[in-house]
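The other protein chains are all here in position, but one chain of the complex has been omitted.
Take a look at chain A:
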Amino acid sequence: MDYRITKWLILGVIVISGCGKVAKENSENAHFNIVTTTGMIGDAVTNIVGDSADVIALMGPGVDPHLYKATQGDLQKLTGADLIFYNGLHLEGKMGEVLEKLSHLKPVVAVAQNIEDTKLRKVPEFNNNYDPHIWFDVSLWIEAVREIDITLQKQDKRNAAYYHKNAMNYIKQLESLHAWVIQRVGTIPKEQRTLITAHDAFGYFGEAYDIEVKGLQGISTLSEYGLRDVSVLAKFIVDHKIKAVFVETSVSQKSINAVVQGAQERGFEVSIGGNLYSDAMGEEGTPEGTYIGMVTANVNTIVEALK
């Protein structure tokens, strides 16, 4: 009898799973389907393709890419995509490994793949491990956008000229953004130029725009800060009379509050300078929901609080 139950169950599974196929047939329309992991990549692709292709970014506003959990629909989006872009450099964790394998079946491109090693920030002591947060340096992000542009021209030849024109326009905007950030950060007096955040994501920003970056935690969310880290950082703030520290939209505020209190106990008032967008952009439809808006908002928050 038990055998019979097993047989019916297996049959049932096969019948039900057959039903799922119907929905997929209507992907015949001519639109080119592009899926990206982070919102920043999605924004760059949207700027290049305009209305001539569909762009879906899997990770929405406020999502930490390190901890992203897939839904059933994501699988459909990935299998239905004509082209997939991801960040690379281990930003997506294990998902990155899966995407790398998928590149045997369809075009899958890591936007960071052709950036020279020398421009990337190596993790001390561990070769071949790089800081993945390349979008904090607009000039590096331009290289990622070039990679997207080249890939799009290759994959969708009909619209190649149109894509390239848009890409050039977008890169021009990014170049003036880069110049603007340099100029804007330059208005902070040199000795005030220290950016203190909860976790260590702003390394590229610091290198590109000549501002010292100090994070309380390492990159991994499990590398918890020690009591000594808090007191060392609090002492640093008092000694250098740092005006403000910053919190990030995707990381808890608690740790940075401990630093603010530590400084208060030493008789120094440091304020919280505001929220910075680090691993994800703002809500869709707001100015911070685009890459350019996100960088602009971050820089304005930093400059206003530190000047």
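Keep in mind that, in the parts below, contacts are C-beta pairs under 8 Å (C-beta built on N, C-alpha and C of every residue); 3 or more make two chains touch, one makes a residue touch a chain; residues count from 1.
Keep this in mind: contacts and distances are computed from a predicted model.
Peer 1: Considering only the chain that is not displayed, what protein name does its UniProt record carry among "Metal ABC transporter permease", "PDGLE domain-containing protein", "PadR family transcriptional regulator" or "Na(+)-translocating NADH-quinone reductase subunit A"?
Peer 2: The missing chain's protein name, per its UniProt entry, is "Metal ABC transporter permease".
Peer 1: From the listed residues A:123, A:150, A:182 or A:238, report the one that touches the chain absent from this view.
Peer 2: The one listed residue touching the chain not shown is A:123.
Peer 1: Can you list where chain A touches the absent chain?
Peer 2: Per the touch rule, chain A residues meeting the hidden chain are 2, 5-6, 9-10, 12-14, 16-17, 20-21, 66-67, 69-76, 78-79, 90, 93-95, 97-99, 101-102, 104-105, 123-124, 126-129, 131-132, 200, 217-226.
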